[in-house]
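Now for subunit A:
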Amino acid sequence: MILSILTFLPLAVGVLVALLGPDRQKLGRNLAFATSLLALAVAVGLWASFDNAKAGMQFVESVSWVPSLGIEYHLGLDGLGLIMVLLSALIVPFAMLASWKIENNPKLYFSLMLFLEAGLFGTFTAQNFIHWFLFWELSLIPAFFLIRIWGGPKRAYAASQVFIYTMGGSVAMLAAFLALYATTDASTRSFDFAQLAATAHQGGLFAGHKTLATAIFLGVLLGLAVKVPLVPFHTWLPAAYSEAPTGTAMLLTGAMSKMGVYGFLRVLCPIFPEQMQAWRTPLLVLAAATIVLPAAAAFAQKDLKRMVAYSSINHLGYCLLGIFAAAGLTDGSALFPNEQAAALNGVILQMFNHGLTASALFYFVGLIEQRGGARGLNDFGGLRQAAPVFCGLMGIALFASLGLPGLNGFPGEFLIFKGTLHLAERASVLSIPGLLLTAIFLLTILQRVFSGPLAGKWNGWPDLTLGERLTVLPVVALMFVFGIFPQLLTGLANLAVLQMLKSF
Partner candidate 1 sequence: MTTPLANYLILASLLFGIGLAGALARRNAVLVLIGLELMLNAANLNFIAFWRFSPHPEMLTGQMFVLFSIAIAAAEVAVGLALVIAIYRHRRTAQLDRFDSLKG
Partner candidate 2 sequence: MESIVKYLWLIPTAPLLAAGVGALLPRRQRQLGAGLAIGAIGISFLLSCAAFLVTLHSGRVSSNFRWFDFGTTSVQLGWVLDPLGAIMAVMVSFVSLLIFVYSLGYMAKDENFKQFFCFLALFAAAMLGLIIANSLLLFFMCWELVGLASYLLIGFWFQKPSAAAAAKKAFIVTRIGDLGFLVGMLLLYAKTGTLLFYDNGNGCLDQTAVAGLVASTTISLLIFCGAVGKSGQIPLHVWLPDAMEGPTPVSALIHAATMVAAGVFLIARVYPLMTPEALQAVTWVGALTAVFAASIAVAQNDIKRILAYSTVSQLGYMMMGLGAGGVAVGMFHLMTHAFFKALLFLGAGSVIHCCHEEQDIRELGGLRTRQPITFATYAVGMMALCGVPLFFSGFWSKDAILDATHHWNGSPIPFYLGLLGAFLTAFYMTRQICWVFFGKPATAKAEHAHESPPVMTVPLVILATLAVVAGFFGTPAWPWFQNYLEGGQVGFDLSKLMNEHQLPLMLLSTALVAAAIVWSGWIYGRAAARPTRETDPLEVAQPTIFVLLQNKFYVDEFYNATVVRLTAAFAKFSDWLDRVFLGGLIKAVCVFALVLAWLDRALDEALVNESFDTGTETVRSSGRWLSRLQNGQVQRYLRIIGVAFCGLLILLLWGSR
Partner candidate 3 sequence: MLNEIVFLLCAAVTLVGAVAAMMLRNLVHCALCAAGAFAGLAAIYLQLDAEFVGFAQVLIYVGAIAILIVFAVLLTRGGDVQPSAATTSPSWWVGLPVAALVVASLIGSIMASPRLLRLPTPNVHAPVKQIGEQLMNQFVMPLETVGLLLTAALLGAVVIGLREPRKTESNAP
């Protein structure tokens, strides 16, 4: 019941806020923010009552929905889901605070944020494909409007692109799943993730249809790959992230991009182990490309938001690398449980931590843009002199992003490479330059924006206000906390990973 409440609370309040009169903008905003805090409290409560030692789903709710189609209202939470729920619940209030000063119809903006939050919660708790897909799509519509209405100058293009792209992927995925459903033997037909995985494990899916199986696999892969994104399906992302308003970009990168990775873990790998194995090499190459190419491309950008957007792709590339390396090792004898577990734990850590870090980075870039009216890499200089606190906190976020030990980025990347270096040596060696390129462009940001002589026109550049400090300090504090105590997350994730590995 609690998961339903968690999912529908933002939805209901979102509708309520949207229905408020046009002169109650502030009330709507405050209500939405309070709701997001409440959701965060619920999520933390879930964490507190989560049984770390119990494998499998917890807080399960299962109600038959459309029995004739095998559609169930099936909610459940394992460590992975819980981490994602926590992340979403954390990012949403952060993003709302970042959007606090939106002037154009804030009521609608905040209600859309709540819809998005509901979509995220739903996606991360659903255990049935259709149910999952419902929320997967639900999150897209508010994202679209958030970009479309409140975005930057090229928002029309960006919003349409993100929508069409993602929908294209979704349609492919849906079609693939329907094909899967249609071609499965009637007795084992299901949309339930766990059941599908079990059937796949017994070889009950598309027995004998090699081509069909590949087609279905590729369809699902496309849907997830666009969302994450996996090179070469990423071209929508820089435009979307850089045109989106700050709060939305934070949500997009912080939580929504995780939906794709989550999908890989929850859907693709357990249900298509054989295909993952067959496609391992190309996928690994693509993952390496996802790490290296965007990092290099970020280096060539002149726009801070685009740089951060590319860095986001790059970081998600590590997740994909970890997943692809750990999955598809089904031939019994060659299992490396520890390495696989390391990689997957790393992936989950990276998902969470990248969510924190990237949203913080977008927050800072948004502040820069808000203050300076520009966000070109070369538009600034020497800001550290005018705004030391700003620089310091943003520096922390940047270093967290490049994986400095002691900050949250490191444990994930360490574990991922720990796993992949053993499981997929060449791909991970190929990806190593990504770490370097990341460092280069992140430091370039620090160098160009904050160092050097302070340009005269930025003389009165205001440092972080109290409100902004209060907004960002918890997040920065969490960066330290999760960098120093990764056990907080791995403790949750590890059992889920072990469970997952059984079906990989």
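Heads up, the rule we're going with is that a residue touches a chain if its C-beta (ideal position, glycine included) is under 8 Å from a C-beta of that chain, and two chains touch if they have at least 3 such contacts; residues count from 1.
Keep in mind how these were chosen: all candidates are chains of the complex that A comes from, given by their letters.
Keep in mind that what you see is a predicted model, and the values were worked out from it rather than measured.
Student: Once the contact definition is applied, which of 1, 2 or 3 turns out to touch subunit A in the complex?
Tutor: In this complex, the candidate that touches subunit A is number 2.
Student: Enumerate the contact residues on subunit A facing candidate 2 in the complex.
Tutor: Subunit A residues touching candidate 2: 232, 234-235, 238, 292-294, 296-301, 337-342, 345-346, 382, 384-385, 388, 392, 399, 404-406, 410-411, 414-415, 417-418, 421-422, 429, 432, 435-437, 439-440, 443-444, 446-447, 450-454, 485-487, 490-491, 494, 497-498.
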